[in-house]
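Only one protein chain is missing; all other protein chains are in place.
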Amino acid sequence: MDQDPVVTWALRMGDNALILGHRLSEWCGHAPALEEDIATANTALDLIGQCRMWLQLAGDAEGRGRSADDLAYLRDAGAFRNLLLVERPNGDYGHTIMRQFLFDAFHLEALEAAEGSTDSRIAGIAAKARKEVAYHLERSSDLVIRLGDGSDDSAARMRAALDALWPFTGEMFVDDDADRAAADAGVAVLPSSLREGWDATVTEVLAEARLDSPGEVWQQGVTGRGGGRRGVHSEHLGGLLAQMQFLQRAYPGARW
Amino acid sequence: MDQDPVVTWALRMGDNALILGHRLSEWCGHAPALEEDIATANTALDLIGQCRMWLQLAGDAEGRGRSADDLAYLRDAGAFRNLLLVERPNGDYGHTIMRQFLFDAFHLEALEAAEGSTDSRIAGIAAKARKEVAYHLERSSDLVIRLGDGSDDSAARMRAALDALWPFTGEMFVDDDADRAAADAGVAVLPSSLREGWDATVTEVLAEARLDSPGEVWQQGVTGRGGGRRGVHSEHLGGLLAQMQFLQRAYPGARW
Amino acid sequence: SDQERAFQARIDRGEKIEPKEWMPEGYRKTLIRQIGQHAHSEIVGQLPEGNWITRAPTLERKAILLAKVQDEAGHGLYLYSAAETLGVSRDELLEALHSGRMKYSSIFNYPTLTWADMGAVGWLVDGAAIMNQVPLQRTSYGPYSRAMIRICKEESFHQRQGYDIMMKMCSGTPEQKAMAQDALDRFWYPSLMMFGPSDKDSVHSAQSMAWKIKMNTNDELRQKFVDQTVPQARHLGLTIPDPDLAWNEEKGGHDFTEPDWDEFYAVIAGNGPCNAERLGARVKAWDDGAWFRDALMAHAEKARARRMAAE
Partner (left out) sequence: SDQERAFQARIDRGEKIEPKEWMPEGYRKTLIRQIGQHAHSEIVGQLPEGNWITRAPTLERKAILLAKVQDEAGHGLYLYSAAETLGVSRDELLEALHSGRMKYSSIFNYPTLTWADMGAVGWLVDGAAIMNQVPLQRTSYGPYSRAMIRICKEESFHQRQGYDIMMKMCSGTPEQKAMAQDALDRFWYPSLMMFGPSDKDSVHSAQSMAWKIKMNTNDELRQKFVDQTVPQARHLGLTIPDPDLAWNEEKGGHDFTEPDWDEFYAVIAGNGPCNAERLGARVKAWDDGAWFRDALMAHAEKARARRMAAE
């Protein structure tokens, strides 16, 4: 485990952005409307941009000479620190939107808090990313509402998506030793402190979307040895990385 | 291009077996009946076994010290010599069976002819593989007949599969310079000479299956620069290899 | 009743009960549940390994893994056939699996995350399965006993292959060794759970033991498994993730930490990391394959009609 809380924190943020950006990019050319193709690519682009900043910070803070690309392309699954939520497969477009909304609501809270980090690099990246993510949340909230309160079919799909994804939301708010170290150092706030803001956003949007919150259900990755933030992922991440990292793995040292 | 006709020929046979074996292995645990899970795994297993023999021969004949595993795991798509047919995605199970049948009928002809190769290594491998492939063909013929002459739904699926795959059968019978070199050396017969036997088998089985042959349609990979046997594949092969080769690429030099 | 007493006497004498013979309804039901669950475990158990067949690191490993998964499907067949002798069809059993009324071994609800997991599954999961199954070769129901004899032979082969993968990983690069340790860390407690809850919490056990459907208690088998596995782990140079693991001279076995039974019940209830994927994959395979099975029936019917018309 990396000791410097800045490294851990930046990896977790960067990996979330990388993996979710990758998932979104799988929609390129396949979205249900041209406007959605554009918006999804745009969100993916923002996330890849943020990923580059976070992973570069992680590499710098780590001091082992690893670039953002090294971190993205040359780590195997067990070294990734993203949430299980963002590696979930896309499902239908409603599922993708629901995943985006649940993450965006967390992402915005995390970035707003991170603007107050004692580490100026973190604060700086967070301030840039926050503006983009505020827009992501605005967009995903709007779509959750319109699809949840749309047709019978869309309402059923959004309910199914919510039920399927809800067990992956708990992981966002679990404090572990690395989080406590980061909080002690003033680098970041405790994940648990973000819960209240997230709850408020989610409750409001789901109400407007006429979707019932699944409430207290078993949460993945929060007990035992599990959880993406600790490097224990689902089977989905391995397949994703096999694609993503192919060229860097097959042509080591080449420049592109 | 490899000069030794034995190398080229063994690579083409080995790559066909490898890629089709891989495609079949994607069905593991997902086939429509337990008996099919077993039979499909069994065919995949035969093909992987044959692939090992062919690729080892290719590596030996090439004389550059490459093992069968090196050839399977460390070549990029453009160096693969398999037919476009065997890299087609699985589709539904009927599609998989139709692909298998069209290939088996060719495969058996090719192996029977190869038993008469002047190269004793080729003749030896072909004799072993022929027995397995005779059984593959028996099985896939039987299923094509039962599904083609089954329900209305299955007949429609098998017709669609036949139409979709037929444009990839022409490539099996095109003679190129490497084939002519192999034929001149007595290493193998010309692919075009296998057509008659294949036609007879396919015509008979399709008739019994009550499926119309699509007849003369545009064939893929036979003109211009295309064709899997010359290393110009479809987009599907790259994704397949990214999965297949991941561990060897990610952990170079490790032994497993 | 006299019939029941006579039945029990036969079992006590070590006779095998055969399909057409009288048996208590509870015996039949318990067997159907147990054999069906075992059959389901074989076919669901294909999935975590199927996840790595397409990424197996050498052609030989790919072939070995394919053969293993094929064996598992074969075991599923034997077991469904054994269950059918009790008057339940394979389709009925599958329907019960798909609707969630019947279970499969919870171990398959854990993900396989690295190639070392193929080793750990063979070594630990097949190892635990064999520990459960070897005594069942002497079970009272004839068809089940004979299925177990065939299965145990193959399973022990699988276990050796799994251990062989672990050996290769542990003698490989530091990264491979770390993968092996990580696999052990993740599969240790779930493997201990495979023997079922502690005897004090286990239901149905006494009757099943009397009927020789169950031959040993859960805790006995778990202890045996730990005692067998500890030296194997040592030989691999791996550390079992239990700081309290220690040899207890007095009992002639290891003391060890119990698995987290809350997790066990949560996974059984459907909340394991992969429950939804595993069952979903099987239901999808079944639903997507309906046309195929229907077509084979339609063809058989056509062929029969043609034969009759020709007579």
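Letters A, B and C mark the chains as written, and numbering starts fresh at 1 in each.
One rule holds for everything that comes next: a contact is a pair of C-beta atoms (placed from the backbone, for glycine too) under 8 Å apart; a residue touches a chain by one contact, two chains touch by 3 or more.
Source: prediction; values computed, not measured.
Touch, as defined at the top, links the missing chain to these shown chains in the whole complex: A, B. The residue touching the chain not shown here, chosen from A:12, A:75, A:157 or A:230, is A:157.
Among A:45, A:134 or A:183, only A:45 touches the chain left out of the display.
Of the candidate positions A:37, A:60 or A:176, contact with the hidden chain is made by A:37.
By the touch criterion stated above, the residues of subunit B touching the omitted chain are 76-78, 164, 167, 217-218, 220-221, 223-226, 232-235, 238, 242.
Residues touching the missing chain, restricted to subunit A, are 18, 22, 25-26, 28-38, 41-42, 44-45, 48-49, 51-52, 55, 68-69, 72-73, 92-94, 145-147, 149-151, 153-154, 157, 243-244, 246-248, 251, 253-256 (touch as defined at the top).
The definition used in the following text is that only the chains that are shown with their structure count from here on.
Here A-C and B-C are compared, and the pair linked by more C-beta contacts is B-C. Between the CA-based centres of subunit A and subunit B the separation comes to 42 Å, rounded to the whole angstrom. Annotation for subunit C: residues 55, 175 touch two or more other chains. Residue positions 76, 238, 242 of subunit A are each in touch with at least two other chains.
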